[in-house]
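Moving on to chain A:
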Amino acid sequence: MATWLEWARGPIFIGAFSFMVLGYLRHLLVTFFEIRRHLRRAGDRTIPTLQIFVATLNWLFPLRKLKSQWLFSATSILFHIAILVVPIFLAGHIVLWARGTGLSWPAIPNHLADVLTLVAIVTAVALVIQRLSARATRNLSRFQDYALPLLIAVPFVTGFGVMHPGVNPFSYDATLLVHVMSANLLLVLMPLSKLSHAVLLPGAQYVSEIGWHWPSDAGSKVAIALNKEGEPV
Partner candidate 1 sequence: MTTRQRTLKTVLWALIGIFGVVTIARFVGGLGATTGLNDATPWGFWIAFDVMAGVALAAGGFVLAAAVYIFRLEQYKGFARPAILTALLGYAAVAVGLLYDLGLPWHIWHPIVFPQPRSVLFEVAMCVMIYLTVLLFEFSPAILEHRLFNRPLFRTVHRLIKKLTIVLVIAGIVLSTLHQSSLGSLFLIAPHRVHPLWYSPIIWILFYISAIGLGLMMVTLESFFSAWYFGHPLKLKQLSGLGRAAGSVLLGYAALRLGDLATRGGLAQAFDGSGMAALFWFELSLGALVPGLLLMFSRVRSSSAGLLVTALMTVFGVIGYRFDVAIVAFGRPDGVSYFPSWIEIAVSLGVVACALMVFIWLVERLRVYPEDEEPHSPEPTGAVAPRLAGSLRLLLPHSMSAPRRYSLAAMLGAVGAIFLLADGDLFGAQLAATPVSAPRTIEGKLIDHSAARLMVVDGNRDGRGVLFAHDQHVEDLGDKEACEMCHHQRLPFDSQSACSDCHRDMYLATDIFDHSSHINHLEGRQGCSRCHRNADQVKTRETATPCADCHQGMIVTGSSITPPTGGSTGLAVGYLDAMHGLCISCHQRESAADATEPSTGDCALCHQKQAVASWRHIGPYAAPAKPGDTK
Partner candidate 2 sequence: MTIRQAILTDTTHCIGCNACVDACKKENQLSKDLPRRWKRRIDDLSSTRFTTVLAKSGGRFVRQQCRHCLEPACVSACIVGALTKTPQGPVIYDGDKCMGCRYCMVACPYGIPRYDWEKPIPYVRKCTMCYSRIEAGGQPACVDACDQGATVFGPRDQLREEAHHRLKRNPKKYIDKVYGETQVGGTSVLYVSDIPLDFLSLNPELGDTPLPDLTWAALSKVPPIILGMGGLMAGVWWITGRRQKLAGTVETATDKKEKKS
């Protein structure tokens, strides 16, 4: 078991983590070059930069939504805070980073981590329930919209079990292995699934704005394609 554990948090983690980093890097590079290509061909090259900036901020910090959908928004905000803070600032994780790379940074107290872990578990389940409870969201949801919050909950549940062996009915090593492997799976899924919004969200408003900047001759080309050349719109 110890060997499996070392394998999971050694080579497998390094592979999964570099998959995430390089996957995101590739997304960013491809996006960058596609934006440049689009802009070169675009007829209208004026970009409403300030508006995009404001919209991006609104999406990054959706505090306004608290007014209209307060329960859903509050759950979501708490969920995001918990799943960002705990993995990065847990003392046990920082020790592993220090062991492998020599890098370390301040940690949060373990008690706070416990609380945030419970928050993450509860909100992950709540997010799924909320999504199921309304017809509109139910119709819009795909499989990964349900699966991902639950999958994210797995490392938190097992992590809590690892930190509190007294209340954990399962073997310590087995729990830790599930913890590490589920986290590795999430790392791999990050650039592949909707989890990619973790890095790509700040650029999303800009990219979708660019998408509406057609080449100047786009209209006539569409008309040619539709065999309606010369006809009034």
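As a working rule, a contact is a pair of C-beta atoms (placed from the backbone, for glycine too) under 8 Å apart; a residue touches a chain by one contact, two chains touch by 3 or more; residues count from 1.
Regarding candidate selection, all candidates are chains of the complex that A comes from, given by their letters.
Just so it is clear, the structure is predicted and the values come from calculations on it, not from any experiment.
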Only one of 1 or 2 touches chain A in this complex; which? 1
Contact footprint of candidate 1 on chain A as seen in their complex: 7, 10-12, 14-15, 18-19, 22-23, 25-26, 29-30, 33-34, 37, 91-92, 94-95, 109-111, 165-166
